[in-house]
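What follows is chain A.
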Amino acid sequence: MPDTNGPHLIRGARPLGGDPVDLLLADGRIAAIGPGLDAPADAVTVDASGLVALPGLVDLHTHLREPGREDAETVVTGSRSAAMGGYTAVHAMANTDPVADTAGVVEQVWRLGREAGYCDVRPVGAVTVGLAGRQLSEIGAMADSAAKVRVFSDDGVCVSDALLMRRALEYVKAFDGVVAQHAQEPRLTQGAQMNEGCVSDRLGLPGWPAVAEEAVIARDCLLAQHVGSRLHVCHVSTRGSVDIIRWAKARGCDVTAEVTPHHLLLTEELVESYDPVYKVNPPLRTAEDVQALREGLADGTIDIVATDHAPHPVEAKETEWSTAAMGMVGLETALAVVQRTMVDTDLLTWDDVADRMSAAPARIGRVHDHGRGLAAGEPANVVLYDPAAPVEVDGTAMVTKSSNTPFRDMTLPGRVRATFLRGAPTVLEGKIQ
Partner candidate 1 sequence: MPEGTRAVLDGNEINRALTRIAHEVLERTKGGQEVTLLGIPSRGVPLAQRLARLIERVEDRTVPAGSLDITMYRDDLRSAPVRALGRTEIPTGGLDDRVVVLVDDVLFSGRTVRAALDALGDLGRPRAVQLAVLVDRGHRELPIRADYVGKNLPTSLRESVTVRLDETDGHDAVLLGPARPRPSTSGGND
Partner candidate 2 sequence: MRHLLSTGDLSRDEATLILDTAAELAQVGDRSVKKLPTLRGRTVVNLFYEDSTRTRTSFELAAKRLSADVINFSAKGSSVSKGESLKDTALTLQAMGADGVVIRHSASGAAHRLANWVDGSVLNAGDGTHEHPTQALLDAFTMRSRLGRLDGLRVAVVGDILHSRVARSNVLLLTTLGAHVTLVAPPTLLPVSVHTWTCEVSYDLDAVLPKSDVVMMLRVQAERMHESFFPTTREYSRNYGLDGERLSRMPEDAIVMHPGPMVRGMEISAEVADSPRCTVTEQVANGVSLRMAVLYLLLSGS
């Protein structure tokens, strides 16, 4: 755990990409913000000229793999990876072994996160026992536990039973929770390996039709509106999904949605190499889908960027496509990919990025001391990002325990220089503390 040492004076950072100011972090809060601040005698000065300051990022969708798959990631390595990516809070998905479907498991993950101290780890509770889709897990016990779970998801599998989904949506209302649905109609995607279309037909890989995602999203939006519940849609990947969510929001459904960095940048043609580093759930889609996702994120139809950081050991990816595991690591590249796809393309300002990657996910997850503004008195959760420091991505050089990044060998435009969690640096000069 990094030492919660004394005050830090950040010199010349540009809050949300604006004019350079100084930020004084002390006692876990932003003590002062403004030009030419005086440094207290015991303050460590951080030169941040040229760096964009954002509120610490919040990930609503992270796989930390512990308990069960500590060979791929642990709470410690995953939260260090999160800090490297500028995150100060992450939501740890429930598909661990054992599944996070009891207060015991979520409290264990929560406690491991606290002990690691690199970012706040908010466990996600499973909607159904063992993610099996048959019986609701003890949602109330998880909500009332020390982990105070507010996000419930069977992510990895879909809550496909319409009645069970209705019940879950209703039940979480009692403690202001939200069901985060992994939208994937199981029968339409049996054995599916990649987006269904020209490329899958050519490669002879069983297709994963867009409709399998869209149909579930449409159903769930209608269900959520019917019972007056909040619904969150995980990793939206198709143009049709964006259209349906836009339509649902217009008719008053309380739905939020996320998109992953990889779905904002990568397309299905990468699968032609049969390299499973590009195998992910939901699958990489077409350039048309990517464009629609960017537009949806820009106009607010899609509320947030979530990483779906999914570490896997080397042997799970160095294999035939059909036997390989699905998923990509993403915490350490998320902000740079968003810069490239959304900021450098003038679709989002840094202000918008702070909303999509910090404020909105904190709001959805009910994480009250994150996603706040960069103002005096606010919790000192801050990331300093250099948007003009191109970096060639190298999975083996990452802090995460795994290296399955689909961006390897690509050059991304920027990098995180420093991350502060309640005033304490978890990353300084681009290095984990």
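Remarks
One rule holds in what follows: contacts are C-beta pairs under 8 Å (C-beta built on N, C-alpha and C of every residue); 3 or more make two chains touch, one makes a residue touch a chain; residues count from 1.
In picking the candidates, the idea was that all candidates are chains of the complex that A comes from, given by their letters.
Only a predicted model underlies this, so the values are computations on that prediction, with no experimental measurement involved.
Within this complex, chain A is touched by candidate 2 out of 1 or 2. If you check the complex, the residues on chain A that touch candidate 2 are 193, 196-198, 200-207, 209, 273-275, 315, 318-323.
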